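Below you will find the structure I want to go over with you.
A single protein chain has been removed from this complex, and every other one stays in its place.
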Amino acid sequence: MLGRRGTLPVLVGPPLVWLALLFVAPLILIVAFSLRPEAGVVSAGEPWNPSLVQYGKVVGTPAFLRLLGVSALMALGVAVVATMLAYPVAYFLAFRARARATLFLALLLVPFAASYLLRIMAWKLLLGPAGAVNSLLSAAGLIGEPLDLLLYSRGAVVITLIYVWIPFASLPILASLQRIERSQLEAAADLGAGPWTRFLRVTLPLSLPGALAAFFMVFIPTVGEYVTPTLIGGTGGIMYGNLIQDFFGRAGNWPLGAALAMVMLILTVIGVLVALRAVDLRRVAP
Amino acid sequence: MTTRRTHRLRHGDSAIGVGRTRLPLGTFYVAVLALLYLPITVLFVFSFSANSRLSFPIEGFTFDQYAGVLADPSLLGAARNSLVVAAAAATAATVLGTLVAIATMRFRFRGRTALLGLAVLPLIVPFAVMGVAIFLLLVTLGIPKSLLTVALGHTVIALPYATLIVLARISGLDPALEDAAMDLGASYPMALRRVVLPLMRTALIASWLTSFVVSFDEVALAVFLVGGEPTFPVMLYGRLRFGGQLPELIAMAVLLMLITVGLTLLALRLRRSPA
Partner (left out) sequence: MPARHRIRTLFALSAATILLLAACKGAEPQNLLVLEWSGYEAEDFWTDFKSDNADAPVTFEFGISDADILAKMEAGSQADLFHFYSGWQQFYVDGGLVQEIDTSKLTNWDKVPDSFKEQGQVNGKQYFLPWDWGFTSILYNTDEVAEVTSWDALFNVDYAGHVSMWNDGPAAVTVSAYVNGWDETGITADQLAQIEQAWIAQKPLNAFYWSGEYEDLCPAVEDGTVWVAYAWQGCYAQALYDGIPVAYATPSEGRNSWIGFYGISSKTDSYELALKFLDAKLADLTMNNVVTQFYYGAANQDVMNAIEDEVLIEAFGINDPTILEHTNFTPPVTAEQRSAWTEMWARVQAE
């Protein structure tokens, strides 16, 4: 019979092999590519002398680093707001939806099965100068010129990203709310805690690990986001991820794209580690 | 003088966190849902319109787009490919994510944090970079590209989501539960299966669905790993390069979403077990 300790290799083995083969090994190839001195799409097999030329370009171009900073700030804002807005959704699912929680949860996620590109095109139809929103507003005499606030700007990107992330951010929060035992809240109530006190003293602290997980789940990929800025960012709303995407896509300059990606990866990992140290998950998690 | 009042929780007091302070949480949920479904409603309406473009006004009602979809084997094939790839990737990612979550929350071992970090790290690698990276690996190893390679790639990018969601749930489960089961004679894996997994049902479903949608609409990685058979997003981006294809693509997208809704509801119904 398999005891606790004997189970560990079974648990760790498959993910480790999977990640080593499909994540670590490819990542090493990307690092190798970022050390290629010559630009352009290069055949994988050719020998070359490793150099830091590409990293020099990244670090030596203030506009790139500035954009990375801006993207990180945008991601921070998106992650904070999306997590805060996701909290009530998760709370609703955990405590009010009851038996239908799974159904209500599924309803939140299923729309993402419809192409994001097409959904954004539909939004543009509603928000564009000839769209439903502007038609309504101008028919009502509220506006003279069509509003273009919600399209083609950095603000539009941030708003859209928050909107897109709320359902996903609610998932880890929901998971952590589900761990709260009724007895814990009853004990608090018995000790005279009012509803808000119970929330602030019991529910919130117990759900913080989930909220943190949600925050990082939103923040980390948003730093490298490119789809939303491409579709609605306009020229001013472009993010760092767009540069990477372009170099791996149309521009076909993998070495520079790889260096840009590695710089982002390293700085983000450092940022997250520093943040985790400051928060100290272990003090939050009981 | 103040009197200390005891806030008794009545049975059926659903807002156990906030008590009687009834915040309109349901309304908020519905509002979020409405915003999510608004663009889809637009697409749904247009999929039955005679419009050749996504623009107002709506010109007449027709089933032509759906007839066009059904008469287009390559489009249907791409849709099927996407469903298969997403289901496979979601299943694999959820299984692996659950393993990582259990291992890191239930055991102390060297490299525990490293394993968790590694499972979450793909979040920071843009999909296109991941796609090129795995593409280079396939070339190096001489492995031909196929739907399988897309599914493998999608497993990697879905794994962080699966891990984080399951982790958030398991971190709140009392390890004493497994101990109790083992005291009753269960092996550790059986204790996990019988006691821990059922308690994580919602989290597992959330993880699977999230992984599914991460894969289902993913194109940046897929284009580098797809072989002769494209997934729907790959075909969508390709065909949008040409005019006149949009209405059919919208109908296909709507159809795919409806299929996903149907399958999800079916799965939930089948899996509904007495609490």
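Order of writing sets the labels: A and B. Residues in every chain begin at 1.
As a working rule, contacts are C-beta pairs under 8 Å (C-beta built on N, C-alpha and C of every residue); 3 or more make two chains touch, one makes a residue touch a chain.
Since we're looking at a predicted model, the values are computed, not measured.
Chemist: Which displayed chains make contact with the chain that has been left out?
Modeler: Looking at the complete complex, the unshown chain comes into contact with A, B.
Chemist: In the complete assembly, which of B:L36, B:A79 or B:A92 touches the absent chain?
Modeler: B:A92
Chemist: Can you work out which residue in A:P9, A:G192 or A:G252 touches the chain that's missing from view?
Modeler: Once the missing chain is taken into account, the touching residue is A:G252.
Chemist: Based on the whole complex, identify which of B:V84, B:L177 or B:L263 touches the chain you can't see.
Modeler: Spelled out, the listed residue whose C-beta touches the missing chain is B:V84.
Chemist: Footprint of the hidden chain on chain A, which residues?
Modeler: Counting over the whole complex, chain A touches the hidden chain at residues 38-44, 57, 61, 63-64, 66-67, 117, 121, 124-125, 128-131, 148, 151-152, 230-236, 238, 240, 242-243, 246-247, 249-254, 256.
Chemist: Give me the chain B residues in contact with the hidden chain, please.
Modeler: 52-55, 74, 81, 84-85, 87-88, 91-92, 94-95, 135-136, 139, 144-148, 151, 190, 193-194, 197-198, 223-224, 226-230, 234-235, 237-246, 271, 273
What we mean here is this: only the chains that are shown with their structure count from here on.
Chemist: Under the touch definition given earlier, write down the residues of chain A that touch chain B in their complex.
Modeler: The touching residues are 1-4, 6-8, 10-12, 14-16, 18-19, 22-27, 29-30, 33, 44, 85, 88-89, 91-93, 95-99, 101-123, 125-126, 130-132, 135, 163, 166-168, 171-176, 178-180, 182, 185-186, 189-190, 192-196, 198-199, 202-203, 206, 209-210, 213, 216-217, 220-221, 223-224, 226-227, 241, 244-245, 248-249, 254, 257-258, 261, 264-265, 268-269, 285.
Chemist: Which residues of chain B touch chain A in their complex?
Modeler: 4-9, 14-21, 23, 25-26, 28-29, 32-33, 35-40, 42-43, 46, 54-56, 92, 95-97, 99-100, 102-103, 106-107, 109, 115, 118-126, 128-134, 136-137, 139-140, 152-153, 155-156, 159-161, 164-169, 171-173, 178, 182, 187-189, 192, 201-203, 205-207, 209-210, 212-213, 216-217, 220, 232-233, 236-237, 240, 249-250, 253-254, 256-257, 260-261, 264-265, 268, 275
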